[in-house]
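The complex is shown incomplete by one protein chain, all other protein chains being positioned as in the whole.
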Amino acid sequence: MYSEKVMEHFRNPRNQGKMENPDGTGVAGNPLCGDVMKFYIKVRNGTIVEAKWETFGCAAAIATSSALSEMVKGKTLEEALEIKREDVSSFLGGLPPIKEHCSNLAVDALRKAIKNYRERVKE
Amino acid sequence: MYSEKVMEHFRNPRNQGKMENPDGTGVAGNPLCGDVMKFYIKVRNGTIVEAKWETFGCAAAIATSSALSEMVKGKTLEEALEIKREDVSSFLGGLPPIKEHCSNLAVDALRKAIKNYRERVKE
Amino acid sequence: MIYLDYAATTPVRNEVIEAMKPFFSDTFGNPSSIHLPGTEAREAVEKSRESILEHIKGRGRLVFTSGGTEANNLAIKGVCLSRKKGHVLVSSIEHPCIMETARWLSSMGWKVDHIPVDRYGLVDPGTVEDMIRDDTVLVSVMHANNEIGTVEPVEEISKICSEKGVLFHTDAVQTLGKIEVDLRKIDADMVSFSSHKIYGPKGVGALFVKEDVKLVPLLHGGGQEFGLRSGTENVPGIVGFSKAVELAVKELPEEAERLRKLRDELISGLLEIPETFLNGHPEKRLPNNVHVCFRFIEGESIVLMLSEKGVFVSTASACSSRKLEPSHVLRAIGLNHRDAHGSVRFTLGKFTKREDIEKTIEVCAEVVEKLRKISPFTE
Partner (left out) sequence: MIYLDYAATTPVRNEVIEAMKPFFSDTFGNPSSIHLPGTEAREAVEKSRESILEHIKGRGRLVFTSGGTEANNLAIKGVCLSRKKGHVLVSSIEHPCIMETARWLSSMGWKVDHIPVDRYGLVDPGTVEDMIRDDTVLVSVMHANNEIGTVEPVEEISKICSEKGVLFHTDAVQTLGKIEVDLRKIDADMVSFSSHKIYGPKGVGALFVKEDVKLVPLLHGGGQEFGLRSGTENVPGIVGFSKAVELAVKELPEEAERLRKLRDELISGLLEIPETFLNGHPEKRLPNNVHVCFRFIEGESIVLMLSEKGVFVSTASACSSRKLEPSHVLRAIGLNHRDAHGSVRFTLGKFTKREDIEKTIEVCAEVVEKLRKISPFTE
């Protein structure tokens, strides 16, 4: 069902857990399939230096969260905003079609975290 | 499918074949299922002394012909006329329901043979 | 390897394999053939039919099908398509093969209502009585639910239906061999069974049909199975199924007792994990079913992580585990989406040992802890 890479991230998720004093947080969720993700970022000079996440969801949801948290590290906010869902799933060697849409929410959570950071910075 | 007795009569049919100079003959047939029977009798003093038959049909048709040809021997015409289809099938230990109606035509052929004999006698 | 998904399917037991063997390449005839190899095969099929009828104490026709799904489809569609459009009642926790069949009928112009259940998944016979209308032709309530294991009062419901002159069908796929299935007590017009849930082969099942019930076949053709289900009979499968029924019924009293004990140990062990609760009825429950919600985490992750550790369980029914919606059964008993998504089924069977239960509890505690650590819902 899942690619080896998905299973690997599922077994050993990177950067999971809560972040103390994040610079931005975002939550995305799909009430029907039940997946909910929370993304935390730390930003220095417009660059994401740390990303963490918490996820309630299936293996795909966990793996996409884990993968994205690796993908964004060291990226500028602009670069991070350009990451698309497909980039995450291709990074993971593909997701089952049925999961593609529903469990690949990490990008949404990340964008919300960036938005949240920018709003805080403005204040 | 068939009782052992049916199979035994099918394997070793009694009194089968044409009769030379019969006293009465009768034909019965069911065009749809294809069974056709011809019965020949020889009569002495109102008693059937010999019965033969020819049959185109399934094992049930052959076995009922054979069975009836044994059952009628030595019977008076009145007694023979009283034989019913059920008598033949119970003599044979029963027939499959689907065959009961269609292939148990020997009694009809016998009755026609008796009728034919009586008509000839009248002449 | 600890397999606790016996409600999804079971391995074929050795006695069954042995019983099937001669029918693959020795007694291989087509039961419809009138020559010797055909009549030998016919005899095997008819003996199997009689044996199963005896074991379920049924007086009527037993129609062999390709499984429980076909039996259920045949029951519901067979009745409806042979009649003018009317009203059908099905419980709200039926297996997807009943739910989807009902949905299709409703799209074809049939009126379908779903009988509600209480928070344990129980159907109330009084509610069924109230919901029966003048144009109701059929009521279908399963004998026991495949997800949460709740055993329904089908004896009572069958009486109500027969008094009201409405046909009653029950899906006994999960009860045969696990609790008593005695058709002298359950006065159902139709009852569905499946072989692969009781250590018989996959691809075989049966629908019991009382003599006077008129059905349109789903499969037209050569007229096999009383004209209700055409197609060359799966002779080895049928023979294996009948052997499986025989053994399951014979071993039931002892085996059910054994499983009930293990089940209760598993339940108490799992409930010691914090924020965990049992789904389904505490007593009116299949002897091999444990269904719990581990709050704040999601079922598929739990199942996959347990699988990685050699413990095989399931979320909802196997059938729906590739779907994304939470189980309609868990929704029907009132669970919210999140708790429905966090529920896991453990079903015990013939090869389950006490050590497996202990190990399972241990591994579950670990996995739940691990997943809760990354859940946004835990503090």
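Just so it is clear, A, B and C label the chains in written order, and each chain counts residues from 1 on its own.
Going forward, contacts are C-beta pairs under 8 Å (C-beta built on N, C-alpha and C of every residue); 3 or more make two chains touch, one makes a residue touch a chain.
The model shown is predicted, which means the values in this text are computed figures rather than measured ones.
**Student:** Among C:Leu62, C:Leu138 or C:Leu306, which one is in touch with the chain left out?
**Tutor:** Of the listed residues, the one touching the omitted chain is C:Leu306.
**Student:** Out of C:Val79, C:Val128, C:Val235 or C:Ala256, point to the residue that touches the absent chain in the complete complex.
**Tutor:** Of the candidates C:Val79, C:Val128, C:Val235 or C:Ala256, C:Val235 is in touch with the missing chain.
**Student:** Just to verify: which one of C:Gly121, C:Gly149, C:Pro201 or C:Pro326 makes contact with the chain not shown?
**Tutor:** C:Pro201
**Student:** Using the touch rule from the top, list residues of chain C that touch the missing partner.
**Tutor:** Contacting residues on chain C, toward the hidden partner: 3, 5, 8-14, 17, 24-26, 28-30, 32-38, 65-70, 72-73, 95-97, 100-101, 103-104, 194, 196, 201-204, 216, 218-224, 230-237, 300, 303-304, 306-307, 312-315, 317-323.
**Student:** Contact with the hidden chain only, please: which chain B residues?
**Tutor:** Counting only chain B, the missing chain is touched by 7, 10-11, 13, 16-17, 27, 31-38, 53-59, 61-62, 98, 102.
The rule is simple: only the chains that are shown with their structure count from here on.
**Student:** Please flag the chain sitting at the greatest distance from chain C, going by CA centroids.
**Tutor:** When every chain centre is compared against chain C, the largest gap points to B.
**Student:** With chain centres taken as the means of their Cα atoms, state the distance from chain A to chain B in Å.
**Tutor:** Distance between chain centres, rounded to whole Å: 90 Å.
**Student:** Can you work out the whole-Å distance between the CA centroids of chain B and chain C?
**Tutor:** About 55 Å, centre to centre.
**Student:** Per the centroid of Cα atoms for each chain, what is the distance between chain A and chain C, given in Å?
**Tutor:** Whole-Å distance between the two chain centres: 40.
**Student:** Give the residues of chain C that touch two or more other chains, as numbers and ranges in rising order.
**Tutor:** If we look for residues of chain C contacting two or more partner chains, we find none.
**Student:** What are the residues of chain B that contact at least two other chains?
**Tutor:** none
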